[in-house]
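First the structure, then my questions, so here it is.
Only a part of the assembly is drawn; its chains keep their places, and the rest are absent.
First chain written, first letter: the chains are A and B, and each begins at residue 1.
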Amino acid sequence: MKRAEVTEKILTAKRMKELSWEEIAKKIGGASKIIVTAACMGQMKMTKEQATKAGKLFGLGKEEVLLLQEVPYRGSLPQIPPTDPLIYRFYELVQVYGTTWKELIQEEFGDGIMSAIDFDMTMERQPDQKGDRVKIAMSGKFLGYKSY
Amino acid sequence: MKRAEVTEKILTAKRMKELSWEEIAKKIGGASKIIVTAACMGQMKMTKEQATKAGKLFGLGKEEVLLLQEVPYRGSLPQIPPTDPLIYRFYELVQVYGTTWKELIQEEFGDGIMSAIDFDMTMERQPDQKGDRVKIAMSGKFLGYKSY
């Protein structure tokens, strides 16, 4: 059994029960909506408690519940560059602003990176008269190159 | 003359005069530090006023000042996936969280995308006892698929 099959099974259950990610995140708990969604999409692991709740919610079997507790082989996109327009726009931001991020982060912090592991993210709707906006806030620990 | 040559000339001037992007953004003005840096890196256009100031600051010729006012052919990375670790981490976020962003934005807003054109971004240092963090806030207008 592969993690992708569990993801597909979860999506079927979500669809048939007409659940939103909002509701799923509340029922599984233990982490933010983003992390719970990512775990259901096969990109994060769940704790034993979360996986047990997910198993009940989605009607999963024993191996599936165990699989949700394993670290997945990450990577959620079928191709790169992503063909889906919503996801592509994020990829475009990397293309256009990549070198700018590098210049500014390094000017502020020195040589290193923004961690994508010790990393936090929120997403919210920002009401705006000219059309509501998607607001994403990311915060990752700065990790400086060490010289031993 | 190509835009990449202007970028290289700007980087040489910045290096020799030991200017920071902070100082450059203040001297050129008219936009945030991110946008001014992106323009210097060849990803955004400058207004006539900005370009004239940039010309003085960096010692550019007439064609170079005009070129800064043209819309560039965007795309700042020599290869994809980016080999530079700092930029790669952003690419990794797209790989890992891409489908999660899609699920959550669409659950909240319906079918559409977060604009990468009508788009705003800030970057700041977030002090933290366990190590300071890079904080990036993005805000893009939601654009819904229209059915005519």
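One rule holds for everything that comes next: contacts are C-beta pairs under 8 Å (C-beta built on N, C-alpha and C of every residue); 3 or more make two chains touch, one makes a residue touch a chain.
Keep in mind that what you see is a predicted model, and the values were worked out from it rather than measured.
*Asks:* 2 identical chains shown; how many in the complete assembly?
*Replies:* Every protein chain is the same sequence, and the full complex holds 10 of them.
By definition in this document, only the chains that are shown with their structure count from here on.
*Asks:* Please tell me the distance, in whole Å, between the geometric centres of chain A and chain B computed from their C-alpha atoms.
*Replies:* Centre separation, chain A to chain B: 24 Å.
*Asks:* Okay, in this complex, where on chain A does chain B touch?
*Replies:* 20-22, 33-34, 37-38, 41, 43, 74-77, 80-82, 84-87, 89-109, 112-116, 119, 121, 123, 125-126, 128, 130-143
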